[in-house]
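Below you'll find the structure I mean.
Excluded from the complex is one protein chain; the other protein chains are retained at their positions.
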Amino acid sequence: MEKHTLAKNEIMATGSILLVLIYVVFFTLFIIIFPIICNNKFLLHIAILANIFALVAISWDLLFGFVGILNLAPAVFYGAGAYTVGFLTKYCHIHPIGGLIIAGCVGLLLSLLLGLPSLRLRGAYYAMATLAFSAVLNTLALGMPNITGGEEGIIGIPSLISGTEWNFYFSSYLVLTCVLALKYMLSTKYGKKLTSIREDEILSQAAGIDTSKYKVIASTIGGVIAGLAGGYSCYYFNNVAPEVFSIAFTFSIITITVTGGIGTIIGPVIGSYLLTFANENLYIIGQYRLLVYSGIIIFVILFSPTGIIGAVKKLKRN
Amino acid sequence: MLELKNVSKSFKGLTALLNVSFEVQRGEILGLMGPNGAGKSTLINLMSGFLRPTSGEIIWKGVNIEKLKPYHIVVKGISRTFQQPRVFLNMDIFDNIYVGLLPSNKSGLFKNNNLKERVFEIIKKVSISNAHSTLARDLPHDELRKLEIARAIAADPELLLLDEIVSGLTVEESNEIGEIIRMLNRAGLTIIIIEHVMKFLMNVSQRVVVLDHGEKICEGSPEEISRNPKVLDVYFGKGEEENLA
Partner (left out) sequence: MLLQILVSGFLLGGIYALMASGLSLILGVMRIVNLTHGLFFTLGAYILFSFIIGTNVNPFIGMFFTIIVLFLIGSFLEWLIIKRIKYSEINMMVLTLALAIAGEEFIRITWGPKYLHIPPLIEGEIRLGHIYMPNQRILACFIGLFMLFLLMFFLKKSKTGKAIRMVQQIPETAALMGINVRAISMVVFGLGVVLAGAAGSLWAPMYITYPAMGWTPLLISFAIVILGGMGSLGGSILGGFLFGFATLLTSMYLSSGLVNVIPFITLFIVLLIRPSGFFGKDIF
């Protein structure tokens, strides 16, 4: 029975220090050169968006692509992180760095809360539970205007960092750190055990791997990343609104990851850049964005479930 | 070392095992045989924690393990293989064994503590001839079976449960596996073999337990078993034509 992901020598490839160095060099150059080439604040803004989405996509992929759990609510961690920053700033006037860190912690706590049921529930049930959870949060965010600002949300959050260029550097740095840290983690014994759970959970249990523990850890890491992304997004956009809990957001994340390639770390990043830029640049499809996204997903799932990265790897093999 | 006391298992009214009791002594090779549906695989699943007995106890080195999760039982020193060849297909040989490594070095199967070297040691022990970077999905059937054994002993177990390890192999390949099993046993590993291929089981086991319809019908040495009328009845009475001798 074909598994939902075929990412293969991901593990082999990451062991190489050379590759890591190449990544670092490439990304650093990219980060430095990009703002110089694109002397266009708007493009930088799009890139920042892409970075934020990439972070959430990576965190979602950690659960879906690597452990095999379908979570229909990456929005939960992201939105919670964003609203945390919103609340803390509005009511406690917290220092931005503190806010960011706490957003990450909130992501961690929520991921534990949502992660534990995942151990007891089968895939479909769990997915529905997460969907329900994000719907609850959405309703709460809308339905309690006194606390959450209702439809408008919380506005007037000061920036963590001022200036588009610096935000670009910061967000890109976040993505880079995330990618490197995860790639390193995956090359360790822990990472290989994680992927073995995706490959064949029963077999990994027979190999002595406490699958529950690993699932929770993976889920937690994902939660922290998404929470941080959410917190940062609140600082960058200077506001937070119930849209963060919407199905549209969840769906965008899924599209990004599936297109770029499930079960890889770099896939979501590529997918994010591709789709975010496509979305903003092709105004023609602007109105039909979700339609196009869904079309992409349908196409990818039917014909290349492993996304772009998977297709590239298959070509390389042949 | 391992003791089963009155172990029974029912599934929604269907009794798979009834009051099965026997012991496994340290350092022996025990064969578990019986016709299809006798309950052998259920027994292995119970011993390895994938199922819980409806009643009865499973005691390992003095401790009850029947309620433990599979990974916990592995940590406690019991490792298993599966009836259908089961390895991590998209990982290579090295990683297949690597992920099964546990930190401790209990049974003295390993000469050194360096994880990577241990993997190579295991590969050599089990005589896998393919390069360690070969993907598991590209392996021929006999190498696959060896990889299964390798993966199972990576956890440094004291007891190894082999579920129909030679099914699908030629006589020569089976003999090779038999040699590996004897070698592991000489190094101190206790082994339980479940098999359908009678010749193999009789050749390799030092003692045999026979199941039929979920009950133990007798146990003893291979010679005793092959002469036991109850056993002959179970096999020939059902039209099975395996040669017991």
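For reference, chains read A and B in written order, and residue numbers begin at 1 within each chain.
Throughout what follows, a contact is a pair of C-beta atoms (placed from the backbone, for glycine too) under 8 Å apart; a residue touches a chain by one contact, two chains touch by 3 or more.
None of the values given here were measured: they were computed from a predicted structure.
The missing chain, though absent from the view, touches A when the full complex is examined. For the chain missing from the display, the contacting residue among A:112, A:132, A:155 or A:181 is A:132, taking the whole complex into account.
Within the full complex, the residue among A:31, A:109 or A:140 touching the omitted chain is A:140. Considering the complete assembly, subunit A touches the hidden chain via residues 1-4, 64, 68, 70, 72, 117, 120-129, 131-133, 135-136, 139-140, 142-143, 247-248, 251, 254-255, 258, 287-288, 290-291, 293-295, 297-298, 301-302, 305.
Please note the rule applied: only the chains that are shown with their structure count from here on.
For this pair, subunit A with subunit B, the centres built from the Cα atoms lie 43 Å apart.
Of all residues in subunit B, only 48, 50, 69-72, 74-75, 79-80, 82, 86-92, 95, 98-102, 115, 133, 135, 151-152, 154-155 touch subunit A in the complex they form.
Considering their complex, residues 6-9, 11-12, 189, 192-193, 195-196, 199-200, 202-211 of subunit A touch subunit B.
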